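Left out: one protein chain. Kept in place: all the others.
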Amino acid sequence: MIGPVIDILLLSFMIVIALAVVRMRDLFGVAMLVSLFSLLCAGVFTVMDAADVAFTEAAVGAGISTILMLATLTRTARRERRRASGVSILPLTVVCITGALLVFGTSDLPRLGDPDAPIHKHVADRYLQRSGEEIGIPNVVTSILASYRGYDTLGETAVIFTAGIAVIALLGLRRRRPRPARRREGNDALGETTVVSTAAVADEPVQGRPEKGGDG
Amino acid sequence: MLHHTVLRVVSKLLIPVIMLFALYVQFHGDYSPGGGFQAGVIFAAAIILYALLFGLDNTLDVLPSGVLQGTAALGVLLYAGVGITTVLMGGNFLDYNRLAADGPTGQHLGIFLVELGVGITVSSVMLLLYYAFAGRGSRP
Partner (left out) sequence: MRFSQLYNYEIAIFLSMIGFYVLVSRGNLVKKVAGLSMFQTSVFILYISMGVVQDGTVPILVDGVRVYSNPLPHVLILTAIVVGVATTAVALALIIRIKEAYDTVEEDEIHEQDRSF
């Protein structure tokens, strides 16, 4: 089977990229590497038969979040400030302990791809068996997303909306630039400039329409 | 950004295709991978590509932020409105079977409307995020 080979290849690329992110100080490079990390992750999702998720990850993780991070970098510092010591001991210890506990926790999980794993035995099986006749559309992910778990998705949509409001509240929105005013005659406050600009723009003889200039 | 002739020409050709692809992903999501979340992001990406090349001011002329604030709320309201409609028609909240005479037709209609709401909200919010980040004046 070619699947696991591609899987391991992509995951090892991701490990290399993650280690490069730890060492790199140029934040522009960090943003690009995180984008590449997401793109490879989309490849891993494709290998693991999650086409919808891969699609979303490629569009969101590699696209939008990179643009947002780059936009942040133009407002803040381009480079990370150099610190005194390279490797800090306390965070490394905490991370190693957490990782060891998690690996210990995975040791009695069902093996990868086991068709008898508990996760495949409850509602998921029913969705796959019945959604064809109950919902009538082939993409099971869409039928679960929009119909069986519609409450979830409503909540997620509301979260996205709220996040949009939060960002607007924090940063504000730029208004549209004022349109270049084309005809300004009749405006008393700007009367002086109106006369000048009308005379400058219009090359035609002024006596053709004396009443317009006379207003100002 | 005035000198990238190749980028501007290529992106002018690509942006309509990206938008068309977003609509395909939105409305064909029942049969192939896709749906409101992906379509919204792809649609927003097309407009962001335009904004990156032609400037935020030109983009604001096409899609003012006030309109986007309205549509962002409209998507959530459309989603919740489908739920309220099913309640008024005698079913549970988001029980699409009530929307039509037989179950699968109602489900089709409900999923279509709900995914449309998701797509509208996601694309509007992603664009608003970009506007907020890009519109903040650059500080050295």
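Think of it as A and B in the order they're written, each chain with its own count starting at 1.
Going forward, a residue touches a chain if its C-beta (ideal position, glycine included) is under 8 Å from a C-beta of that chain, and two chains touch if they have at least 3 such contacts.
Treat the numbers as computed from the prediction; the structure is a model and nothing was measured.
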{"item": "Touched by the hidden chain, restricted to displayed chains", "value": "A, B"}
{"item": "Chain A, residues in touch with the chain not shown (by the definition above)", "value": "1, 4, 7-8, 11, 14-15, 18-19, 21-22, 27, 30-31, 34, 37-38, 41, 44-45, 48-53, 56-57, 60-61, 64-65, 68-69, 71-73, 75-77, 80-81, 83, 88, 91-92, 94-96, 98-99, 102-103, 106-107, 109, 111-115, 117, 119-120, 123-124, 127-128, 131-132, 138-141, 144-145, 149, 152-153, 156, 159-160, 163-164, 166-167, 170-171"}
{"item": "Residues from chain B at the interface with the omitted partner, ascending", "value": "31-33, 35, 37, 41, 122, 125, 129, 132-133, 136, 139"}
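By definition in this document, only the chains that are shown with their structure count from here on.
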{"item": "Length of the line joining the C-alpha centres of chain A and chain B, rounded to whole Å", "value": "14"}
{"item": "Residue numbers on chain A that touch chain B, as the complex places them", "value": "51-52, 54-56, 59-60, 63-64, 67-68, 71-72, 74-75, 133-139, 141-143, 145-147, 150-151, 153-154, 157-158, 160-161, 163-164, 167-168, 170-177"}
{"item": "Residue ranges of chain B touching chain A (in the complex, touch as defined)", "value": "25, 29-35, 37-38, 41-42, 44-45, 48, 52, 56-57, 60-61, 64-65, 69, 72-73, 75-76, 79-80, 83, 93-94, 96, 103-105, 107-108, 110-111, 114-115, 117-118, 121-122, 124-126, 128-136, 138-139"}
